[in-house]
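Missing here: one protein chain of the complex. Every other protein chain is in place.
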Amino acid sequence: MTAPVHALPARIDADADSVERDLFKLVLTVIELIRQLMERQALRRVDEGDLSDAQVEALGQALLRLDTAMAELRGRYGLTVRDLDIDLGPLGSLLGGG
Amino acid sequence: MTEGRERAPLTRPYGSALAAPPQPANLADILERVLDKGIVIAGDIRVNLLDIELLTIRIRLLVASVDKAQEMGIDWWRRDPMLSGNGDRNGDRERDDADR
């Protein structure tokens, strides 16, 4: 009983555009994860009330710029935040649906 | 409506008293019931560079569920002594597992 000969793996997508998009998406996912963590941390710090108004403003400005930049980058490939999420099975989703 | 639990109920199907025609169930509902509860088939991030799969999260998720299904039956005939031809008809499964 010989196994069927597979010249190539069954799942191949050598389309250059698709490769680029997938890689881009992966990078954006990682950045989005970090952005969300930073934002959560920032909100917590603000809640704790140990930041000056100037510090709050500066933090907000930085996060707002990052958010705007992310939206621009996602727009290049027509991706939404939800597209960037990764399902981790029993662990839930990477970005927590946020 | 739970009368006659003794022997007779085996003649009572679920469909007979329902006027409604069967509705096509959606695929997610079917899969979670026939394959594994809580199956996830989305989770679609996959990067393929020629024949190197950098990231195959989608595939991994499917296989996670398939493994579960294999435990439950897909793998079953491989362990079946009648089919694998190593063992008598009533061989117990512990031994079959050891055979593999």
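By letter and in written order, the chains are A and B; residue numbering begins at 1 in each of them.
As a convention for this text, a residue touches a chain if its C-beta (ideal position, glycine included) is under 8 Å from a C-beta of that chain, and two chains touch if they have at least 3 such contacts.
Keep this in mind: contacts and distances are computed from a predicted model.
K.L.:
Identify the UniProt protein name of the omitted chain, choosing among "ATP-binding cassette domain-containing protein", "ABC-2 type transport system permease protein", "GTPase" or "Gas vesicle protein".
P.N.:
"Gas vesicle protein"
K.L.:
So one chain is hidden, and I want to know which residue out of A:Val19, A:Leu33 or A:Val56 touches that hidden chain in the complete assembly.
P.N.:
Here the residue in touch with the unshown chain is A:Val56.
K.L.:
Which positions on subunit A touch the chain that was left off?
P.N.:
1-4, 10, 39-40, 42-43, 46-47, 53, 56-65, 67-68, 82, 85, 87, 93, 97-98
K.L.:
Which parts of subunit B are in contact with the chain that was left out?
P.N.:
Within subunit B, the residues that touch the unshown chain are 1-2, 5-7, 9-18, 20, 22-23, 25-35, 37-38, 40-44, 59, 62-63, 66, 69, 72-74, 76-78, 80, 82-83, 89-90.
Definition applied: only the chains that are shown with their structure count from here on.
K.L.:
Could you work out how far the Cα centre of subunit A sits from that of subunit B, in whole Å?
P.N.:
Comparing mean C-alpha positions, subunit B is 33 Å from subunit A.
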